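Shown here: the complex without one of its protein chains, the others still in place.
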Amino acid sequence: MPAEIYLNVAVSGLLTGLVYGLMALGLSVIFGVVRVVNFAHGEMMTIAMYLAIVLFAAFRLDPLVMMVPIAGVLFALGYAMQAGLISPFINRPEHMQFMLLVAVAMIIVNTLLILFGPDARNVQTSYAFDSFAVGPLIVDATKVYAGGAAIVAASALFAFFRRARIGTAIRACADNYTGALVVGLDVKRLYALTFGLGAACVGAAGSMLVLLVDVTPALGPSYTLLAFVIVITGGLGSMPGALLGGVLIGFTEALAGLLFTPSAKSMFAFAILVLVLLFRPQGLLGKKVA
Amino acid sequence: MTDWRDRVPGRGGVALIGLGVVLLAAPLVANDYLLTILILILYFAYTGQAWNIMSGFAGQLSLGHALFVGLGAYVAAALYVHFGVAPWIGLVAAVAVAAACGAGIGFLAFRFGVAGVYLAILTIAFAEFARIGFDHFAWVGGSAGFFLPVATYTRNDVWNLRGNPTMFYYVILALTAAALLLSHALLRSRLGYYWLAIREDEEAARALGIDTFRCKMAAVVISAALTSVAGVFFAFYYNNLFPEQVFHISRSIELILAPIIGGIGTLFGPVVGAVLLTGLAEGLREALDVFGFDAPGIKQVFYGICLLVVVTLLPDGVWPPLARALRLRPREGA
Partner (left out) sequence: MSALLDVQRLAKSFSGLRAVQDVSFAVPPGAIFAVIGPNGAGKTTLFNMIAGVFRPDDGAIRFAGERIDGLRPDEVCRRGIARTFQIVRPFPALTVEENVIVGMLLRKDVATARRAAGDLLARLDLHDKRHQRASTLTLPDRKRLEVARALATEPKLLLLDECMAGLRPTETDRMVAILRELNREAGLTILLIEHVMRAVMALATRILVLHHGAAIAEGAPGDVVRDPAVLASYLGAEAV
């Protein structure tokens, strides 16, 4: 196969990977700070995706334009979930946490199924078939915009954690729960805020991803899994790691789809996950847990 | 555990015998529809109990148990369809394959210290691997599915598991009873005590001389082996296998609902959970039918809500408080 095809597929994978990275960033923030295993992560993203679809179908509103409001809705949802439902589970055994979120995930997926049915839907914007030609590269416009939006959203999140006081407070909670309590931080509220932020990431990622894939309720679980693979590969608690992991997985998936059969591409993600779990459980950029 | 027989008053023993009689006599009074419901309940009780051994007793949470069901199903089905091997013989191969797989996963996980969330995700990954792998496995039909020959049978052929629902009912009833007896025996053995210790605090268990690696491996292998038997049953009962369904993560989740809702780590939890879930779900479906309302996914939403309620309000499951209320006070494993 001519080299251009590989290049195109690789770039395409990279761009999609940026969106995956944003989704995983949300999980990294949640898992890294609140230490909750958000098994409903992908399902939350499908909520955002369907929201985008509905808004587009009803009002012709471009998902990328709606990215901020949709992220806002997901933020509220995430905040409410943490404050209302998950909070008492912070100190309970891990398996209880998963089960709680598995239950939430089940409810979300099947409610979406009841509301929208199993058929695939998508969003066809005016630029859906445009592409950019850069030398030998031909890249879909949707992918470029989505990738770009992902970078913008991720940068905003990084800036928030670096500069904003609340961001620093959240990082403090992650580093030292008791210490944070001792200095008077309202940890419960900060946790809810963090979960909301993670959900917002996922909301933003959803509005981007809706341009790139067909949406069915069943996507939820596969993206939850993908988010975990990315976060574990990139390194738990490492935000750059989540982005790096996302890009890596997007890239590998795209190439695997090209070299082998498309359906086998998720096998690669899993193979990577198994290898990481066994040989470098802290991930590529994560810190080794004592 | 102090012998539960010492602590269960005569009332509990009588109840158990009564239940046994009812179950044995059920096909005489139940219609085919009710029988299929009972088969479903027993199937979930059985798989739930098999899962419970690894995840409830030994505390190693698996979210990919559909892998073992699928392996059992495909191995036995393939041997039957391609070589005419009867399922009871094919079962031996199915168990061997599943046990080997379980051992492999266990070895990788426990040698490398993978536990908790990470173990759960690892099990999901392996199940997904199998799902995608079998999609491409042409010898057993791939994604198009694998089918067992079905014909109208004039008489029940237990050896080849061809027959009417009543036959399948007794088979699954026997399997479930066997699983309960085995679990009871395991809980009273040294291995059972060691599993509970590992579940509670692995490091403290090690400090008492327990070889936790070996015990955990035993749990995975036994659980995998038992689960694969359910797979064999599944294959011969439904007569069609699709990787997308058999290995899917929703199968794994479905499998663990009964034991978690009933009471993880208890002896009767999975059975109680299976009865509750399946019974209520069917009841719900009937009720909705009356209103002419049917949508795919309602049952799953219901299951999700049940799970949510149990996890938030009854973390030990339904059985322990129920048993305490009925003055049966089970102490098995929890």
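Per-chain numbering from 1; labels A and B assigned in written order.
Following the convention adopted for this analysis, a residue touches a chain if its C-beta (ideal position, glycine included) is under 8 Å from a C-beta of that chain, and two chains touch if they have at least 3 such contacts.
The shown structure was predicted, so the numbers you read here are calculated from the model rather than taken from an experiment.
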Would you list the chains present here that the left-out chain is in contact with?
-> B
Among B:A197, B:V232 or B:A323, single out the residue that touches the unshown chain.
-> B:A197
Touch with the missing chain holds, among B:L208, B:V290 or B:L313, for B:L208
Chain B residues touching the chain left out here are 1-2, 188-190, 193-194, 196-197, 200-201, 203-212, 331, 334
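Here is the rule we go by: only the chains that are shown with their structure count from here on.
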Whole-Å separation of chain centres (CA-atom averages), chain A against chain B = 33
Per the touch rule, the chain B residues reaching chain A in their complex are 55, 61, 63, 108, 112-114, 116-118, 120-122, 124-126, 128-129, 132-133, 135-136, 249-250, 253, 260, 264, 295-298, 300-301, 303-305, 307-308, 311-312, 315
Inside the complex, what are the residues of chain A that reach chain B?
-> 37, 85, 88, 92, 94-96, 98-100, 102-107, 109-111, 113-114, 118, 217, 221, 225, 228-229, 232, 261, 263-264, 266-267, 270-271, 273-274, 277-279, 281
